[in-house]
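Missing here is one protein chain; the remaining ones are kept as they sit in the complex.
Just so it is clear, A, B and C label the chains in written order, and each chain counts residues from 1 on its own.
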């Protein structure tokens, strides 16, 4: 693996984990959501990412979710699974387990608790040790807003020399860094935009797709931005991209997973509650979110989503 | 509980977790260390703190460590146990388990993965929910260098109104904040300095003691700083305090747990390896650390520690 | 003015201020540089920006530079002049003076010394007061790396409602923010990329050009990136853009104005010394800079620049 990279370009929603009213994972709701997402030309899905509330799940729950997602997906959909944990050894154990359960790629956050000690040397050793031990290719996951660690271009380029480290999901928004990495590595190293707010500019810098919370609620539009960009129709791509920034911000930086789940409910998908310490959106926030979705034409004024 | 607060003033070492050569926890080494620490007038110990590599341990390991520590300590030593986890429910489960195992206090980090959503409202709800469910009193644990979240004075004062939230360990170094909290709450809310670099100034602002990595390797000096301060001998307290800053910084901010364990080995205690992604100190760093310990008179020039 | 906006799209080099060996401004060197830059299809120039060491110049020097630049430029070249100063009244005085000297636009940094008091309200009042008093249109200048203040999208959109505030130069690299601003304001509000590291992605988000340190040493390439982007040839634009990131970083974030002036000297332009506290590049840094310029094909291996 790693040399003949599986499908790792295009749009991937990092799917939320539905909980039932009692706060337990709801696999039936997950299956319903996947049934809807499967109608779109999405390359695959990310399970156990930040939007999947992975930090709030125990190991048993994690494996049940991977099993369910794999069962619901045809073989040609790539299944990316978040496996980063604070210790190197726990990360390896989880990575092997999800590989056994059918994951195609492991998406690995940097360990971030001991920030002061997480030099490039320590981070490099961690990722290489995990990649050595992983039966599936590893994607680096840069998410400074959550981890407080921003993987630098030099470290990423160095890690790309490992045959089992095949790509990067970057949520920092620093597209100049993506361009620098692309300049050094070319298309063999797969760069995925980590947010729908900068999909088009990331593509302009050499990204081949995106892992986008927005793709959960606006898959068609995300796919379309990429199609227009590849076709050189920058004006149309821009028009769609800038329209997507406000809803994307709402379900990410501004209100996070609670808003993503609320938006899914508005669209007829199954969101359900979030797990504490996350808190549900308040009523005013929901009203504002609804207005944002309508303004962006993700939701129509009769509150039916526009994609169906 | 909570109203007639147990012993929560004085000096508490947050003890490292010894691992054997194979990387597994070494309870015999822990017992040896506790045997030495028990010679000093330490109020108690913190198990499963940042210096205990708690983030790198699994739940089974955590409970074995608490059991061992409780067994090795007399009743009059307070046992504080770190129980903060990313989800509220996991934090409660662990808190109850360590209470069953004999912990006197739960030391609770703020959940920090979803930083953008961790408003004072969300954090307040989390801590109150944990405190409601906890059979033992809760100590707030502010550690922005690791969590990226700095608990504010207003939130802390508000949480102090909960009868089962009895104190704060603060590692931020912002002693003005400690003073403001003390001004509002007085001695009934126990403030503990979170680093040996500012024990004396924290005491000047109303702290009643400290949870100090430094107390693992210089318990006598930490106890002495507090004794001198209480006695009004500020000049002597200052002389000792400022001498302790360099070794304290070495085993905390500068080189972290790897240095703390290396220093313990130099003193004849059992440190052992750290768990990856943490990395052992390099040779030059060890030499510099040794020189710092000698300069601070924690280690004598013949490399026997000064306390014995 | 202000309603019928002058030429404010395309590429603008923010030109360095040449000093002679004695550290005084060297207007002859400035004229020589302008003579070379005038060969390219640059829309205009920025004088007294960060790259012009404006913070290190006195008021007399500033006006002499503006006079000289205006005299050397044909009428169809737009002259943008940096006029931001810590107080509102000093900013107004300077803005009026440079307008008298022939500036077409004032580029206004936010006042940043009293950061804690620089709320959106205070910043908004400052910019509106300056814009009211200014005889020439105002361009907002967002440069958080120098000022420590990051102008937010909401403030910028609100200020765009002032008839004499016509555009934004943004050096933050946050292209999602540019997209959001463009979504709200459209092309009537001129967005200029503030760094050559993200010109193409900024154009993808609605920018109409850039104020680029890189354009001092690679004007042809900057102009070409924009031309290719407008023509929909994204692949060629990307190839050129990503090649420009390393030299751009060298003369901005990494080594700053000293590197920009050193690069100009390598290309046969007049750089000259920087003014302290800035320090000249060391020998090793110069060697590395030369290698970067050659690798990016800005300088050929015989050390003649490629543009002539």
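Just so we're on the same page, contacts are C-beta pairs under 8 Å (C-beta built on N, C-alpha and C of every residue); 3 or more make two chains touch, one makes a residue touch a chain.
Predicted model, so just to flag it, every value in this text is computed and none were measured.
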{"item": "Touch partners, limited to displayed chains, of the chain removed from view", "value": "B, C"}
{"item": "Which of C:126, C:182 or C:238 contacts the chain that the document leaves out", "value": "C:126"}
{"item": "Residue in contact with the excluded chain [from B:84, B:148, B:179 or B:258]", "value": "B:179"}
{"item": "Residue in contact with the excluded chain [from B:158, B:249 or B:285]", "value": "B:249"}
{"item": "Selected from B:58, B:100, B:132 or B:233 as touching the chain missing from the view", "value": "B:233"}
{"item": "Contacts of chain C with the absent chain, listed as residue ranges", "value": "23, 50, 55-58, 86-90, 111, 113-118, 121-123, 125-126, 129, 145-146, 148, 253-258, 275-279"}
{"item": "Missing-chain contacts mapped onto chain B", "value": "173-176, 179-180, 182-183, 195, 197-198, 200-202, 204-206, 229, 232-234, 237-238, 241-243, 245-246, 249"}
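Please note the rule applied: only the chains that are shown with their structure count from here on.
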{"item": "Where chain A and chain C overlap in contact partners, by chain label", "value": "none"}
{"item": "Chain nearest the overall C-alpha centroid of the shown protein atoms", "value": "A"}
{"item": "Centroid comparison with chain C (C-alpha atoms), farthest chain", "value": "B"}
{"item": "Separation of mean Cα positions, chain C and chain B [Å, integer]", "value": "50"}
